[in-house]
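Here the structure comes first, spelled out in structure tokens, and everything after it is commentary.
What follows is chain A.
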Amino acid sequence: MDASTILFYTIAAYILVTGVLAVTTRKIFRSAIWLLFSLIGIAALYFWMDLPFIAAVQIVVYVGGIVVLIIFSIFLTQKSGDQMPKPILGRTLPSALASFFGFVFTINLIWHHGFIENKGILFDPTVDSIGMQLLNTGEGGYILPFEVVSMLLLAAMVGCIVIAMKVKKEETI
Partner candidate 1 sequence: MISFLKTYFTEVFQAIKSLLSGMKLTGYYFTHPKNIITEEYPDNRATLKMADRFRGEVIMTHDEKNEHACTGCSACELACPNGTIKIINKFEINAEGKKKKAIDAFVYHLELCTMCNLCIVACPTDAIKMSPNFEHSVYDRRLLTKQLNHEGSKIREGVE
Partner candidate 2 sequence: MFSFQNMTQEIHSWLSSLMSETFVMLVEMTIVGILAIALFAFLGLVLVYMERKVAAVIQLRKGPNRVGPFGIFQTSADTLKLVLKEGFMPDNVDKFLYKLAPFVVMITAMLILAPIPFAKGVQIWDINIGVFYLTAISSISVIGILMAGWASNNKYSLLGAMRSGAQIVSYELSAGMAVLSIVVLTGSLNLGDIIASQEDGWWIFKGHIPAWIAFIIYIIAVTAETNRAPFDMAEAESELTGGFHTEYAGMRFALFFLAEYINIFIVCAIGAILFFGGWMPFHIGSWTAFNHVMDFIPSFMWFFGKTFFLIFLIMWFRWTFPRLRVDQLLNLEWKYLLPISIFNLLLMTLVAIKGWHF
């Protein structure tokens, strides 16, 4: 077992532990912080795989964006500092079953198919090639999904402006 493998198992254990803590803690803000650590762990895994661009995107989108939004919405809710009540059995049981079956399913897949050994570099993770692929209109290009996502974001932004916009009331004398 070389240092790289040890590092992988350390990161994996870190992600799992923080992930479990995120769902078991009874304080909602702490839950968000554990989620943050879990997501940073995933970014670390990308760095371990020598994919710095994907790792940085993971940090920008999930850590800098999503978690900050979650924290903001927690700040704006009432009683956010109190302990949450214990989850009722009717919710715990189905979710435990769901995660158990998901786990079994994954183990089953791995058991039957195994991993393909990575022989040399299979893909080119540089920023140049990612950018080219993203805006490529030819074979294997991602221009259509890219544009669809940008349309979605534009619609979301317009929606936000409509919600936030104050309608000027007619002046009544």
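A quick word on the picks: all candidates are chains of the complex that A comes from, given by their letters.
FYI, contacts are C-beta pairs under 8 Å (C-beta built on N, C-alpha and C of every residue); 3 or more make two chains touch, one makes a residue touch a chain; residues count from 1.
Keep in mind that what you see is a predicted model, and the values were worked out from it rather than measured.
Among the candidates 1 or 2, the one that touches chain A within this complex is 2.
The touching residues of chain A, when paired with candidate 2 in their complex, are 2-3, 27, 29-30, 33, 36, 40, 52-53, 56-57, 59-60, 63-65, 67-68, 71-72, 75, 81, 126-127.
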